[in-house]
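Apart from one protein chain that is not included, each protein chain of the complex appears where it belongs.
We just call them A and B in the order they show up, numbering each chain from 1.
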Amino acid sequence: MTPLQRIQEQFTTEIIESHAFRGDETAIIRPGSLRAIAKFLKETPELDFNFLMDLTAVDYLFYAGGRVQKECRFEVVTHFFSLKHNHRLRVKVPIDEKEPEVDTLSDLWPSADWYEREVWDMFGIRFKGHPNLKRILMYEEFQGHALRKDYPVNKRQPLVGPQN
Amino acid sequence: MLLNVGPSHPAMHGVIRMIMELDGEKIKGVDIEIGYLHRAFEKMCETVMYTQCFPYTDRLNYVSPLINNVGFALAVEKLLGIDIPERAKYIRVIMSEISRVTDHLTCVGASAMELGAMSVFLYMIKAREFLYELVEEITGARLTISYVRIGGVKADLTAGFVDKAFAKIAEVRKVLIEADELLTRNRIFFDRMKDIGKISQEDAIAYGVTGPFLRSTGVAYDVRKASPYLIYDKLDFEVPVGSTGDNLDRYFVRMAEMEQSLRIIEQCFQQIPDGAVAADLTGVVIPAAQMVDSAKMGQTESLIEDEVNLDPTLQGSTRKFHDAINANKKDVVLPAKENTYGNIEGLMNHFKLVMYGHGIHPPMGEVYFPVEGANGELGFYIVSDGRDQPWRVRVHPPCFPIMAALPKCLIGDMMADLVPTFGSVNMIAGELDR
Partner (left out) sequence: MSFMSSPTNFFTSTLDAWVGWARKFSIFQYPFVTACCGMEYMATNCSHYDQDRFGAGFPRFSPRQSDVLFVVGTISHKMAPVLKTVHDQMCEPKWVVAFGVCTCTGGFYDNYSTVMGIDTIIPVDIYIPGCPPRPENVLDGLMKLQEKIQKGEQSRTLYDPRTKLGRPAELQGGYSIEGHIKHIDSLS
């Protein structure tokens, strides 16, 4: 039984959508159930996802030129990996633009700490319960969130030097 | 006492800032600040076409640029759902393994130099120069090569490359033996690396660490064995594993991995299928400029069969090599230059792939593809919306979780132990900050 089927039978109401495009199993879940599903993934012996491989976000503003409308602007994407069973799972959480907040995973997997800081820095999504949510790649004086689609690529905010 | 090990510091590893909380000489806490080399790789990739992302991927882990190129190409090929010819796969593996050896040489050499072993550094950079000569012969550049293309590679191996490669590999092996003699049983090196920078297996897994750092703690996880890509399942190599997770184990793991990479390269040369399809060479061999001129003037009768004499630096990318090293997909792979200049179909094919608005159009969707980088699992997560430019390119940098776990390794050690531990992390700022 693949990981996707296992969580589908456990959390049938929480999973909005799922697919396995090009062999990557993906589940899109409701934001409120992230912690419950994450704990289940970590603690069930036959899933045993002990690696949080990656945690990132995607901004779907004006996706596909506006032809495809997604309900929520952001999506937090987590990749899980199990060392023992050698299987992977991708879990996506749609985040609304007006309240960009989701629960933290840093107490379950310490690796989530820095990944969540990067998502806050680049996208502006807050993580409830994160011990130290501050910018990691940009400097503190930087205004805005750089990887959002409405931040122009060459809008500079220099600290020293000419302001062009 | 708070001590700032500032962004610009002598260890030639890149820019990072560590604020250390010291109690005398013992480290009580470390706060690491990164982002000093943030070059907006992910944002730049959203503004250019897929093939134009390759130069940006070179500069991620700049000591092993070919592995980054291969990882990105494999991710896009997974998204497109295409497969590449066998020979191209073997060439990609050979170049990846050469890159892995250059990375480990730089890491071990630089960390040895910081402990005072200057000669080892010079020997390892000498060995790295031998490998750079090999890379330069095939790709044209030493460091930032942009060699891999979606659907294949840019040019085939040159004639006589195999013998040169075997000779250089023998030289690199000699250097490895010399370095081993100088370092492994050296009292000073041993004392400074043994039991320093220890991390336990549970902590390493909890922090999501992969690569030599994880293998030194005893976990035999290597992406090439766990989810083999390209032709790694046909090759016979071992994955060296340490036991204690200290600096010395990481040094041993890297030295052993270099030997295994050299073995892989030799096996590839024995197994690689033949290259140039000596097709319909009925025509005369003409210089390339003459072909372009006659095509522009409309004298195209014999250009379908003619073989072109290119500059030696462009060897390996002519029509007869093209099918062996590129997938047979006209909507993804640029045609050979003789076809671009010689007939109208090639010209239109070239235009459709190069002009803005046209280009490679993967289906809408997302993929994640992990490859084994020199520091661990290098993953590319690409989201496509059907256009010729990627919607989102995310790199999972192998040294990001390692740097997050670094405070755990350092606490309890002395101030001077920062240098060997940080050296064995092999932090590459281009990859960490992107």
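Basically, a contact is a pair of C-beta atoms (placed from the backbone, for glycine too) under 8 Å apart; a residue touches a chain by one contact, two chains touch by 3 or more.
All values derive from a computational prediction rather than experimental measurement.
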- Task: Can you work out which residue in A:Gly23, A:Pro45 or A:Pro162 touches the chain that's missing from view?
- Result: A:Pro162
- Just one of B:Pro7, B:Gly365 or B:Gly386 touches the chain that is missing; which is it? B:Pro7
- Contact footprint on subunit A, counting only the chain that is left out: 138-139, 146, 151-162, 164
- Extract the touching residues of subunit B with respect to the undisplayed chain. 6-10, 12, 14-15, 35-40, 43-44, 55-56, 59, 62-63, 106, 110, 121-122, 125-126, 128-129, 132, 142-144, 429-430
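To be clear about the criterion, only the chains that are shown with their structure count from here on.
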- Query: What residues on subunit A touch subunit B, complex-wise?
  - Reply: 21-22, 24, 26, 50-54, 56, 58-59, 63-65, 68, 77, 79, 83, 86, 88, 90, 109-111, 113-115, 122, 135-139, 146-147, 153
- In the complex, go through subunit B and note every residue touching subunit A. 34-35, 38, 40, 42-44, 46-47, 78-79, 81, 205-208, 219, 221, 226-227, 364-368, 370, 377, 379, 381, 383, 385-387, 391-392, 394, 396, 400-401, 403-405, 433-434
